[in-house]
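Notes follow once the structure below has been shown.
A single protein chain has been omitted; all remaining protein chains appear in their positions.
Moving on, here comes chain A:
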Amino acid sequence: MRGRQQGGGLINPRWFPRWLKPVVHAACLLPLVWVVLAAWQDRLGANPIEAITRFLGDWALRGLLVALLVTPLRRFSGWTAVMRLRRPLGLWAFAYALLHLLSYVVLDQYFDWAVIWGDILKRTYITLGMASAVILLVLAVTSIPALIRRLGGRRWVFLHKSVYLASVLGILHYFWMVKADTSSPWLYAVCLMFLLVLRLPFPHRRNPALKS
């Protein structure tokens, strides 16, 4: 791809120290640790179940956006090795989405399957969330190396483009849920649009400063 050559020089494309992955994993674990601790200490306010569900939903979406940041980062910095963070970040986003879903099923509805099923069918925002979660599940499963090989690169890439759809559905899910104040879902939507714009092809521009 053309992007690979752009903006190089600031960083060694292969730079990937040993500590980087553990640090990224630790960082991704932090929100979870925080919320478990806060629940343990009863610091989540009057409605802790709502607080947990929302917190996990927020981090699922943030995780997706961070994972979507990897490719543009490579494109604009020339740091090729950063791509090795894309899979763990995507899986973390999935993990938060799964926990968010579990929080709804276990804490919010307490396994009331009749209500849950009704919600999925009748409540648009739950339907949208469910669709997003199903896509993320498929993507998570197909990022197992053996399955990637089985699928073949091209089909895998095509399939994994649906991460954009999952993000859009996740954000719509949020839009549909709020009563009047759409500022937070808008913020996510603008971030996603920005990340998509960063992927648009653009005319190759030479920057003399970078050539030296």
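Throughout what follows, a contact is a pair of C-beta atoms (placed from the backbone, for glycine too) under 8 Å apart; a residue touches a chain by one contact, two chains touch by 3 or more; residues count from 1.
Here, contacts and distances are computed from a predicted model.
K.L.:
Of the options "Cell division topological specificity factor", "DNA modification/repair radical SAM protein", "Electron transfer flavoprotein subunit alpha" or "Protein-methionine-sulfoxide reductase catalytic subunit MsrP", which is the UniProt protein name for the chain that has been left out of view?
P.N.:
Answer from the UniProt record of the missing subunit chain: "Protein-methionine-sulfoxide reductase catalytic subunit MsrP".
K.L.:
Out of A:16, A:125 or A:164, which touches the unshown chain?
P.N.:
From the options A:16, A:125 or A:164, the contact with the absent chain belongs to A:125.
K.L.:
Where the complex has a chain not shown, which of A:83, A:115 or A:147 is the residue touching it?
P.N.:
Missing-chain contact among the listed residues: A:115.
K.L.:
Mind pulling the chain A residues that touch the left-out chain?
P.N.:
The missing chain touches chain A at positions 36, 39-40, 42, 45-50, 107, 109-110, 112, 115, 118-119, 123-125, 176-177, 179-181, 183.
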